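Just one protein chain is left out here, and the rest sit where they should.
Naming follows writing order (A, B, C, D and E), and every chain is counted from residue 1.
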Amino acid sequence: MPYINIHLIEGRTVEQKREMADKITNVVSEVGMVPKEAVHILFVDLPKTNISKGGILTSDKK
Amino acid sequence: MPYINIHLIEGRTVEQKREMADKITNVVSEVGMVPKEAVHILFVDLPKTNISKGGILTSDKK
Amino acid sequence: MPYINIHLIEGRTVEQKREMADKITNVVSEVGMVPKEAVHILFVDLPKTNISKGGILTSDKK
Amino acid sequence: MPYINIHLIEGRTVEQKREMADKITNVVSEVGMVPKEAVHILFVDLPKTNISKGGILTSDKK
Amino acid sequence: MPYINIHLIEGRTVEQKREMADKITNVVSEVGMVPKEAVHILFVDLPKTNISKGGILTSDKK
Partner (left out) sequence: MPYINIHLIEGRTVEQKREMADKITNVVSEVGMVPKEAVHILFVDLPKTNISKGGILTSDKK
């Protein structure tokens, strides 16, 4: 605890996930006053065909 | 807001996702009285080996 | 299957949830070609202090 | 109901998922006093690059 | 890892959650060959008005 789930458009690099994980963990640890070891993050990659905003798939946006 | 997550057996086409996204967004916008732009949908595809009902994997059902 | 999770701002009435559940189930059943009985929906209500867009809590928006 | 979501490091076999699904369904059915048919489980497999604990990706751990 | 999310109808006692947590952790640890300390479970309680199967809210079922 805390447990963090992040849904992303696929294509983010491992470097980007590494940096996000590091920085988000620091923020949550400091603001939430919990040890870093207690902060868990999961990234779920989704293709653009699997995301919709306003009823339009991201893959259909120009 | 609202945020909608849909877990599906993999194999649904982009056309099916497009039609679901469009129609679900309309329903949620009308009934919930929110603008369509505020309705977000994520589809997560799962293989039949990753779904269980009643203790039986969907891939094991005949 | 399918399993649908809907995060909403708290305050939606039971009538609104009933109508959304009915209509979303019909859409997903027809477009996805699954029996209505297979469509599961969960609503999770969240206070405005628990939702952020663009780094601003919904409770802080005017 | 109940609906159970399990995020796993990818690489678990179908046999392991089958056994987990069977045994978890039995536990939840017995302790929760619900019929087995009402217990739904989804497994979501994640690569080691998509999991972080303490700010370190699992793929970076030695 | 693994991370387990369980959506339940509200009303389950702490004793039931304690027993489920203990037994599910043992199953996942043994079958998945991971230490018990690595098994994380979250219970999310939902009112009957927030669950739908087949388009019918659980609170509307007789």
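As a convention for this text, a contact is a pair of C-beta atoms (placed from the backbone, for glycine too) under 8 Å apart; a residue touches a chain by one contact, two chains touch by 3 or more.
These numbers come from a predicted model, not from an experiment.
Trainee: Where does the absent chain touch, in terms of which shown chains it meets?
Mentor: Over the full assembly, the chain not pictured touches A, B, C, E.
Trainee: Can you list where subunit C touches the absent chain?
Mentor: Within subunit C, the residues that touch the unshown chain are 7, 44, 46, 49-57, 59-60.
Trainee: On subunit A, where is the contact patch with the chain that was removed from view?
Mentor: 1-9, 12, 16, 19-20, 23-24, 27-28, 31-32, 51, 53, 58
Trainee: On subunit E, where is the contact patch with the chain that was removed from view?
Mentor: Residues touching the hidden chain, for subunit E, are 14, 17-18, 21-22, 24-26, 29, 36-45.
In this section, only the chains that are shown with their structure count from here on.
Trainee: Just to be sure I understand the contacts, which chains border both subunit D and subunit A?
Mentor: Where subunit A and subunit D share a partner, that partner set is B, E.
Trainee: Roughly how far is subunit C from subunit D, centre to centre by C-alpha average, rounded to an integer in Å?
Mentor: It comes to 24 Å between the two C-alpha centres.
Trainee: Go ahead and note the Å separation of the Cα centroids belonging to subunit D and subunit E.
Mentor: 11
Trainee: Which residues belonging to subunit B are in contact with no fewer than two other chains?
Mentor: 7, 44, 51, 53 - these are the residues of subunit B that touch more than one other chain.
Trainee: Chains as vertices, touching pairs as edges: which of line, ring, star, complete or other describes this one?
Mentor: Drawn as a graph, the chains match no named shape, so other.
Trainee: Got a list of which chains touch which?
Mentor: Those chain pairs satisfying the definition are A-B, A-D, A-E, B-C, B-D, C-D, C-E, D-E.
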